[in-house]
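Note that one protein chain is taken out, while the other chains of the complex remain in position.
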Amino acid sequence: MSDLHNLSVKALATLLHTKEVSAVEVATRFLARMGGNPHNAFLDIDSEVTLAQAHASDAKLAGGTAGPLEGVPVAHKDVFVTRDFATTAGSKILRGYRSPFDATVVQRLRTAGMVTLGKLNCDEFAMGSANENSAYGPVQNPWDTARVPGGSSGGSAAAVAAGLAPAATGTDTGGSIRQPASFCGITGIKPTYGRASRYGMIAYASSLDQAGPMARTAEDCALMLSAMCGGDIDRDSTSLDMPTEDFAAALNNSLEGLRIGIPKEFFGEGLSGDVRAAVDSALREYEKLGAKLVPISLPRTELSIPVYYIIAPAEASSNLSRFDGVKFGHRAKDYTDLVDMYKKTRAEGFGNEVKRRIMTGAYVLSHGYYDAYYLQAQKIRRMIADDFQNAFKACDVIAGPVAPSVAWKFGDNANDPVADYLADIFTLPASLAGLPGMSVPAGFGAGNMPVGLQLIGNYFKEAQLLGAAHRLQQATDFHLRKPEGH
Amino acid sequence: MSKLVQGYEVVIGFETHAQLSTTSKIFSRAPTAFGAQANTQACAVDMALPGTLPVMNIGAVERAIEFGLAINAHIAERSIFARKNYFYPDLPKGYQISQFEIPVVQGGEVSFFLEVGKETVRKTVRLERAHLEEDAGKSLHEDFIGQSGIDLNRAGTPLLEIVTQPDMRSSEEAVAYAKELHKIVTWIGICDGNMQEGSFRCDANVSVRKPGGPLGTRREIKNLNSFKFMQQAIDYEVRWQIDQIEDGHAIEQATVLFNPDSGETRAMRTKEDAADYRYFPDPDLPPLVIGRDWVERVRGEMAELPRVMAERFVSDYGLPEYDATQLTQSKAVAAYFEASAQACGQAKLASNWIMGEVSRRLNASELSIDQSPVSAAQLAVLIGRISDNTISNNAARQVFEGLWNQEGEVDAIIDAKGLKQMNDMGELEKIIDEVLAANPKNVEEFKAGNAKALNGLVGPIMKASKGKANPGQVNALLMKKLG
Partner (left out) sequence: MFGPENTATYNCLQTMSLTPQDIARIANLARLELQPEESERMLTQINGFFGIVQAMQAVDTTGITPMAHPVAAIQDITLRLRPDVASEPDQRDLNQQSAPAVERGLFLVPKVIE
């Protein structure tokens, strides 16, 4: 089969279960495509490990003990720690780090049968929205290698878009799954905060970080999300003790009468015309499918930028203190004493954006500023969450753009971090509220770059979101388009 | 009126770190046992390896509740874990998970007796709070040229930090408080109290002021790990502060360490920026909620507290205050007393024996009461044999000796040693008649009014009875026959 790499997770799973292809065959094909590390998407590859897992999967398929996704390859964002691959979180401070354990999400997907292709490039400690902050070089957007893939899960999005992996894991703190999915024309979902275990996910902002799948179709995301989610009561106090759910069960439910809320704040002058046009056409598709568009308001949308950029750096400044050159990772060569060792180690090991956020976070938490910044932000955060609950009285799901523009060219926002921050405006509100959100390919904009439609659901309504996305993908083919040469 | 030192009033507050006696760490499932090979009891969570997260141990919470109940404090229905951020090699995460704004135990008090001159006075120290937190690892400075070795086995051991109001006014009060607190935590079993191993560590905040004046600047003496050093350290610190002030120097806030060898305190190299810990609620840990039902359940399962038990000993067993307090110094002693007192029905006698012979022998051979070769049951039987006149008090001591040396049960020993008092009147009269017949001279003298002559008769009678005759009976019979 020549187009194995163009098949969906669902299609591959079927071929594997019917023994039309072997896990080793599939893995070999993707390993071959990964050769030369196209787009700098991967940070660690080990074909021996991958093929060993594939062999094990073939044995299970033969023995009838196969998991639902047995033998289907997946690649993991490098913030998930892994036993068999190095884990760096895109940072120099963790170069070559080996974890003694697998992240819960990694282990759950392996239990479901998925074979690991390797570790994917990302912004350092998931801080960024262009993947320009990786210590191991930027990732190219397969649709236009002069453009960014989005971030922080840029390697994940690029790998799937370029057919280097049928699916990938990502993490979303302020939009890090949805925005790169949108920029690279694939599908990605961030579940409700607490659905997926954070154990083994290197922490950026603890109260916001969530893991989620990135793949071509909503159906593939549903299959993977079902395997990824579930309480981790022994390891993660923030994971919700909820039974696992089959998110693919209701994919084909009719959208007749579905109320889609359209927040006016998502369609202001900040939104570029090409993106708006693609989003509008997708919304018209929904009307054709029987959904009703309802105007709503999320009045504190703009506030979500300062609120997020206070809370996330504050938590990050504390989460990153463990990187001190004592127990693991990089340690400076020359230093005069202990304090000097700390300062040089961290100065050498962290990149600019990470340092900036550590500094901002330490400042807003420091003596006398806590109430004015962190506490105030956490209060407005609740108001933002309440705004959503208010909006969901009038609608079932909320729809809008993922980002104000399509993927920009490398260096466009260089030296102006605030410009990057502002571009997160449409993904931050759902992150702060802990709501499930996804990006669905909705068309193409400037430079023929992909545009994603953002769907936001109420807590625990992932199935409804995925259903709405799936129905759109039945009616459109944007998710099936591929960059030239792939 | 608190006593003054060179015209200064001493003000002392305590912060005590009590390691809680759980099997696993507070936020990880690694064991807490002391003295293992370096870093073999520090799991990925304790080492703060990337991706690890804390999960709270219910055993630590339960112990905090027990402590709160023991000191009549308020148990917070909702308390918050916060991060205390600072860099130190024995602090793997770069922050300590502790409680800041809302601690689990709020208020409460500790009362104790202490000797002031001749009299015993009751002193009460108010507690401000007690909160749950994780212990740090250890830095070892020996034989690593120019470097320190870090052992994280202790990292993550649950601690209860117990903070008092500045209510103590002398080193004696401070030590008495520390001893009472130590008794409480070991009595309710939330801490093993081993000070050498650091299970019970005290920091004393000491300042001095002119009576009625504003509080002076305090210096904190860290890690006082014995009651003896505690007193020495505080006394030295008080004198030092007064000398400074008298010499016109101002006291600067500082953390000091006590050096047992020199008997002096010296200021620690202050961690720069130690003042700015950037506390904030730990986003990895939702609020700790403790329902009333849980508190009541713990209350129901809790052991009776020493103070309460002592009062009961007075009311139920009619013991004097003194005995009651002595017998409630430890749970084991109290249990031993109750067992023997109930078995023999002679509480005061049991008390005398325990505070007397029993503790004497235990101290002599450095045994704790639960190691005593003489069981409470055996002591009870022994006391029974005294009160039913089977043996005399002197004989009882010999029996106790026998019991101590595991020579058998009470009655067996009495027979073996032939210690039974002669209560057979017939035989005793026979002996007496013989002795009277054999000593007509004494009889004459006695009848002539010389009372002393009686001794000349009693002696031979006791001798003839091989000491088994009951002296009381002997006297009574003699009087009858000579009367």
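Points worth noting:
Should a chain be cited, it is by its letter among A and B, assigned in written order, with residues numbered from 1 in that chain.
Quick note on the criterion: a contact is a pair of C-beta atoms (placed from the backbone, for glycine too) under 8 Å apart; a residue touches a chain by one contact, two chains touch by 3 or more.
Source: prediction; values computed, not measured.
The missing chain, though absent from the display, is touched by one residue of A:Pro100, A:Gly290 or A:Gly411; that residue is A:Pro100. Within the full complex, the residue among B:Val5, B:Leu257 or B:Leu482 touching the omitted chain is B:Leu257. Only one of A:Trp143, A:Tyr286, A:Tyr342 or A:Trp408 touches the chain withheld from this view, namely A:Tyr342. The chain that is not drawn here is touched, among residues A:Phe42, A:Phe85, A:Trp143 or A:Tyr193, by A:Tyr193.
Touching the chain that is not shown, out of A:Ala215, A:Leu432, A:Met449 or A:Ala463: A:Leu432 (per the contact rule at the top).
Within the set B:Pro286, B:Gly384, B:Gly408 or B:Gly467, the residue that contacts the chain not displayed is B:Pro286. Residues of chain B in contact with the chain left out of this view: 22-24, 28-32, 37-44, 47, 49, 55-61, 81, 87-90, 101, 139-141, 144, 146-152, 257, 268-269, 272-273, 276, 278-279, 281, 283, 285-289. What chain A contributes to its contact with the hidden chain is residues 96-98, 100, 192-194, 207-208, 233-234, 237-238, 240-241, 302-303, 305-307, 309-310, 317, 321, 324-331, 335, 337-344, 346-347, 350, 355-356, 358-360, 362-363, 366-373, 375-383, 385-386, 388-389, 416-418, 421-422, 432-435, 459.
Definition applied: only the chains that are shown with their structure count from here on.
Rounded to a whole number, the gap between the C-alpha centres of chain A and chain B is 58 angstrom.
On the side of chain A, the complex with chain B involves touching residues 80-81, 87, 89, 94, 97, 99-101, 103, 198-203, 205-207, 233-238, 314-315, 317-318, 320-322, 324, 326-328, 338-339, 342, 362, 365-367, 370, 374.
The touching residues of chain B, counted against chain A in their complex, run 44, 47-56, 83, 85, 87, 89, 92-95, 150, 272, 275-276, 278-280, 283-286.
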